[in-house]
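With one protein chain removed, the remaining protein chains of the complex are shown where they sit.
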Amino acid sequence: MDGHAPHGSNYRYVARKRRTKEDKRFITGRGRYVADVSVPGMKHVAVIASPHAAARIAAIRTAKALAVPGVVAVVTGADIVAATNPMQHGLDIPGVRWYALAVDRARYAGEWVAAVVADSRYVAEDAAELIEVDYEPLPFVIDPEAAFQPGSPPVHPDHKSNVLFQRRFVYGDVDGDFRRADHTLSFRVRWGRSSTVPIETFGVLARWDEGRDVLDVWASIQMPKFHDQLAGCLRLGGNNVRVHYDVDVGGSYGTKRGIAHSVLVGFLARKLRTPVRFIEDRLEYMAGGGAHGPDRIFDMEVAFNRDGRVLSHRMRALDDVGCYPGRSPLQLGKPIGAIVGPYKIGSCAYEAISVTTNKTSQVAVRGFGQAPTNVAIETAMDRVAGFLGIDRLEVRRRNFIAKGEFPYLIPSGTTYDSGDYPTVLDKTVALSRWPELLAKRDALRAEGRLAGIGIATCLEPSGGNSAFEPLFNPLNDTTTWMESCQIKIDLGGTITAIIATSTSGQGHETLVATVIGEELERDPDTIRVVHSDSLGAFPSNSPVGSRMAIMLGGAASGAARQIRASLTRIAAHNFNVPEDRLEYESGAITNRNNTAQKLAWDDLVRIAHRKYHLMPPGSEPGLQATYCWEVPTGGKMPTPDGRVQMYPCFSFEAHVPLVAIDPASGKVDILAYFVGHDCGTVISPDIVRGITCGGIAHGIGAALYEKFEYDANGQLLAGTFADYLMPSAHEVPAIAVTEHCTPSPHTPMGQKGSGEAGYLGAPAAIASAVNDALAPLGLAITTLPMRLKDIEALLAAKSGPKP
Amino acid sequence: MTDRRDIRLTINGRVHAACAAPRMTLVDFIRDELGLTGTHIGCEHGVCGACSVIFDGKPIRSCLMFAVQADGHAITTVEGLEGADGTLSPLQDSFWEAHAMQCGYCTPGMLIAAHALLAENLDPTEDDIREAISGNLCRCTGYQQIVEAVVHAARRRKGG
Partner (left out) sequence: MKAAPFDYVRVTTVAEVCRALDGAGGEGKIIAGGQTLVPMMAMRLARPTLLVDINDVSELQGIAATGGALKVKACTRQAAALASPLVAATLPLLARAMRWVGHGQTRNRGTVGGSIAHADPSAEIPLVAVTLGATIEARRSASARLIEADAFFEGPMMTALAADECLTEVRFPVWPEAHVGSGFEEVSARRGDFAIVAAAAQVALAPDGRCTRVAVGIGGAGGRAVNCAPAAGSLFGTRLDDATIDAAAGRIAALIEPQDDIHATADYRRRAAAALAARALRSARADAATKAAA
């Protein structure tokens, strides 16, 4: 349990190596993803996309497509706008209307203009080729800084400006701190447009049940309030839509939010009175699926003293959300809850600007904007160290919030729950065998290679709350992002838990079974966890914001404790003793003063289910509990000056990679990777380590390989897996992880979140390593991804033209 | 041109007689015609490896073949890795033990790639393993626990 649970704790199941409940179906090919769900009479969808970055749609001719045998229907934006409501944005943005298909105007290359429904996907594609669209190209804007300028071609003419959100937050005496500081420096960091790109695309199947007035929906979804939004768009009551959450989702990491796909398919299923399925193909996903990530320019100024202590920073973040913003501008809001990282920075200013461009829409990506922000913060620490000639580890140690200073209030109004950053960094440095690592780097340099060690010490805000919604949108006063769990014990004594969300690899069944097993002292392997559908479900806000260990784990604890309380009341009544005399052991209850008085688990269950005469008077019969949990620290509105408690819990990670760069090709090889991680109590060590390593791999992609690059005409250049480069087993090195446990005071077992682990520090760490490698040449790179062509160009410019 | 052809092929030891249009890919055939949905589709252009199957003893990508080409051949999919009585293969069990997956979507392809490696390499190094699975993209795991699972399976076979 070392590093996985607080010292002295003695969990039976939590923090122990246990097999993951979900895995058996996956290793035997019995996962059930949306493309595996098939219903009789199901029809298939293909879409056609605009080839233009911006164009008026003058005419769409569908007759040839409709004449193809096997084609059921062709629909366009006009059909959609007549029958559905626009999809919601996170902000109130007048004039930006978002529908499942383009209406009159296409606003990015790849936007869906028409959809074909046919007997098979093959036939649908045949017909899609025959749809004729007359486009009249319009001016467009691709570069976010150009979009920010007044007079740039409007993406949404009814909104006038391409600026969707702009606000400057000032926390503390920033100007004073800058005046008082010994030094200041400034720099720009560019975070490239990448995303999570799951191996499964988005898919959705809808069937209108005419006899019940219910739209059944199976989707590879990970999205808060999906069914509410879908019902609203389809002009249906919430209880006319049944989203089946028992569909396995083939990866999401925030991005599986196919609301447009789902509105389209829901509309088609009702209109055509036949089940309709749309499984995006890879080309549709990349160009039109609306699943790109942040695309952000940071301009940073840092004020610091000669001892390396950072007093203040000014951060300006300009984010390109692409065409339809959805919730994307809010990704500039969440990082406010960790805007100073793990450091005692006394004041800061943050200007958040969201612009729209004629590109594919942005969606929520793992970390909700925190990974790019962490690159800006960590670059600042490296720059300060470099400027002062102080060791990069030492600068961090001098600025860390100390273990004894928690709870710690940062300038933006968020209180960090707990942490021990110096110890985690020390453990990571020890794991890396730092002196040997330095010697290895220096030996590589001596051979004429470029080599560098990266350092990043980053926060993972967790327990996802809605606090950025009222902060960014005055019309939104949401202050809860609750999560629920139901437990029922059947007559035979087995335990079933019901959760209200789908899972995309986080292992929620294992999480809930482990927590309930721990609380009730019952073997988690015997506990079944069921994904409800939206009609049977209690409130959930889905697994976003590294929240499920906290929120679903907390809800499961709460429900289990209610069960345990019920059992205790039954025993107390039957023994006729106060509850505090009772001993609970593995589900059996004994009178501590008279051990002959004992009721086994099965006895207690039978009393609850069958023997009401033995129940405490007034009890509810049966054995079941529902617990709906408010986010700890939640329930508060932001202050008028923008201070807010963003998330409740703060995990921490320290990264130390070693890289070497081939000067001829600019290619970066990661030779070693060490990470120290603290997410409080680790409920399932295998799951947390897996997510951490996976997050690092994803971060390596964002740092070195992955970019949805557009050309000057607004054409996506990285529309296939041959051009959008995700790291393979060759590019991701062996990763050594050390865990540390600083429990959170806000959660039942001290757990914090870990869903974004690894990804929140890896891009910063790789950037740090590459820059350490370039430093001896006096070079620096702050544009991600740092592709081999970018690095080589820097080196070539430095060495000048060769003979 | 779209007429359907009769084909016979052996899948997981069972002979299937079916028909398919020439343009139907092998992966669509396996999934949609035979109902073996363990083999997944990730990119349909031969990069991600989610559709890997064993074809005449060798791992291949089933999105890069047409079903008619498989007429007369033998294929093993993920469903064919376990014993007839449902016993997990040592490799499958090692994947479970090491939690070598998260969402499970790439898992069948990874199992196929690793299965093929272990069939011809008794004692693979970590480099061998990474090479063998390098044509299969995983977005969840960072490959670490997958590599560990294959090492575990190889060790188990050696009785180590």
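Going in written order, the chains are labelled A and B, and every chain counts its residues from 1.
Keep in mind that, in the parts below, a contact is a pair of C-beta atoms (placed from the backbone, for glycine too) under 8 Å apart; a residue touches a chain by one contact, two chains touch by 3 or more.
Small disclaimer: the values here were computed from a predicted structure and weren't measured.
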- line: Given B:60, B:78 or B:154, the residue that touches the chain left out of view is B:60
Query: If the hidden chain were put back, which of A:63, A:430 or A:722 would touch it?
result: A:722
Field: Residues in chain A touching the chain absent from view
entry: 121-122, 125-126, 129, 281-283, 662, 664-667, 705, 709, 717-718, 722-723, 725, 727-728, 730-731, 787-789, 792-793, 796, 802-803
Interface with the unshown chain - residue positions in chain B: 1-2, 5, 21-23, 25, 28, 44-46, 49, 52, 55, 58-61, 63-66, 68-69, 71, 113, 116, 131-132, 134-135
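In this section, only the chains that are shown with their structure count from here on.
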Task: Mind listing the chain B positions that touch chain A in their complex?
output: 21, 23-24, 31, 36-45, 47-48, 50, 77-79, 81-82, 88, 92, 95-99, 101-108, 111, 126, 129-131, 133-147
Query: Where on chain A is chain B touching in the complex?
result: 19-20, 22-33, 35-36, 122, 196-201, 248-253, 279, 281-282, 504-507, 686-687, 689-691, 693-698, 720-722, 726, 728-730, 732, 734-735, 758
